[in-house]
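A single protein chain has been omitted; all remaining protein chains appear in their positions.
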Amino acid sequence: MSLLAALDYLAVFVFALTGALAASRAQLDIVGFLFIASLTAVGGGTVRDLLLNRDMVFWIANPWYIGTACTAAVIVFLTAHRLESRRRTLDWFDAGALAFAVAAGAGVALSLGHSPAVVVMMGMATGTFGGLMRDVVCNEVPMVLRQGELYLSAAFAGALTALVVVALTGATPPALLACAAVTFLLRAGSMVFGWRLPIYRPRPPRG
Amino acid sequence: MSLLAALDYLAVFVFALTGALAASRAQLDIVGFLFIASLTAVGGGTVRDLLLNRDMVFWIANPWYIGTACTAAVIVFLTAHRLESRRRTLDWFDAGALAFAVAAGAGVALSLGHSPAVVVMMGMATGTFGGLMRDVVCNEVPMVLRQGELYLSAAFAGALTALVVVALTGATPPALLACAAVTFLLRAGSMVFGWRLPIYRPRPPRG
Partner (left out) sequence: MSLLAALDYLAVFVFALTGALAASRAQLDIVGFLFIASLTAVGGGTVRDLLLNRDMVFWIANPWYIGTACTAAVIVFLTAHRLESRRRTLDWFDAGALAFAVAAGAGVALSLGHSPAVVVMMGMATGTFGGLMRDVVCNEVPMVLRQGELYLSAAFAGALTALVVVALTGATPPALLACAAVTFLLRAGSMVFGWRLPIYRPRPPRG
């Protein structure tokens, strides 16, 4: 299995866990778990594949991705009641899925020879759109709107890292691993130590 | 007219009725009725056509679909004030539209020779995304989130029915009619008799 396919599988599995946790918070039935998990799992990669006009969306070319997402949904359906905090677990899984998906998105754009701006956009879109669909459909506050946390910024820094490493070494695999590592570490640092960028606070208008 | 085109027209017309009813609840003007009705009517089929990479989205290839949706919007604009409960009417029309659209989505995927997993996903996506867009744009609670009702489950059972019938008989038309019938009957049974699947209720964490 190629590194790109492995990243897609990892992102699908872990995003599906977060989708199923959101379904458990919304008290849905098992089919609701399967649907929200699949939507979250393949949402970002689907946007990427449509935008890049690939011949086939990745999970239509290969139905094992949906099987992976459904497996994750069933695992959560059977075990989520044992979790101390489903919200906190969801946040941590989402951090991992974000890291894998940013790398998967940037990797596909790199492999197709796109410009740096497109590589960054594909990394961020693949990383964030699945979770965004999950949050919009489940009426949760979208993670991209959480003030004072690194989320989009972590994805952005990860995608930039991929560009820098590929420019320095010419090799894609280490670039994608560095991308996933930087994304996850920044997100985790934000959750644990409160790392953040300054947020926008309006001052009163001047004379 | 082929059965697939007939199912698309029926889904478009009835989904447009639901979109116009949502527009009436949001007190929009006639252009708002036309827009929300069209969005709801073609939303699911558009997602299907984009995902399956068809040459042309169905309503761009044939503008009569938009004409059908606009006709439905005008009918509702002129008559909705006579309804005793627009919410209840919307629910019943939505059940019919869901049934037609699941069959239309599964039918297109079957006709293109896709795997069973993709047939089920296309049935569910075609059936639910139009209504989902309507509910997100109009700030209604998405139907997929209604606890203790068969909605996604009805669509899922309908799509499975199509797969079983086509496997047994080798013929698509009866499979699609059975799909629509099963979807509608399960949804109607849920609305009238309260049929449901067990929903997820967290128990307190064990030691």
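First chain written, first letter: the chains are A and B, and each begins at residue 1.
One rule holds for everything that comes next: contacts are C-beta pairs under 8 Å (C-beta built on N, C-alpha and C of every residue); 3 or more make two chains touch, one makes a residue touch a chain.
Because the structure is a prediction, the values reported are computed rather than measured.
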Candidates B:95, B:118, B:138 or B:165 - the one touching the absent chain: B:138
Hidden-chain contact residue, picked from the options A:15, A:35, A:77 or A:156: A:156
Residue of B:32, B:105 or B:131 touching the missing chain in the full complex: B:32
Option touching the unshown chain, where A:6, A:83 or A:118 are the choices: A:118
Footprint left on chain B by the chain that the document does not show: 23-24, 26-36, 38, 46, 50, 55-57, 59-60, 63, 66-67, 77, 80-84, 86, 136-139
Hidden partner chain, residues of chain A it touches: 50-53, 114-118, 121, 124, 128, 132, 136, 141-142, 144-145, 147-148, 152-153, 156, 196-203, 205-206
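Here is the rule we go by: only the chains that are shown with their structure count from here on.
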Geometric centre distance via CA averages, chain B-chain A, whole Å: 28
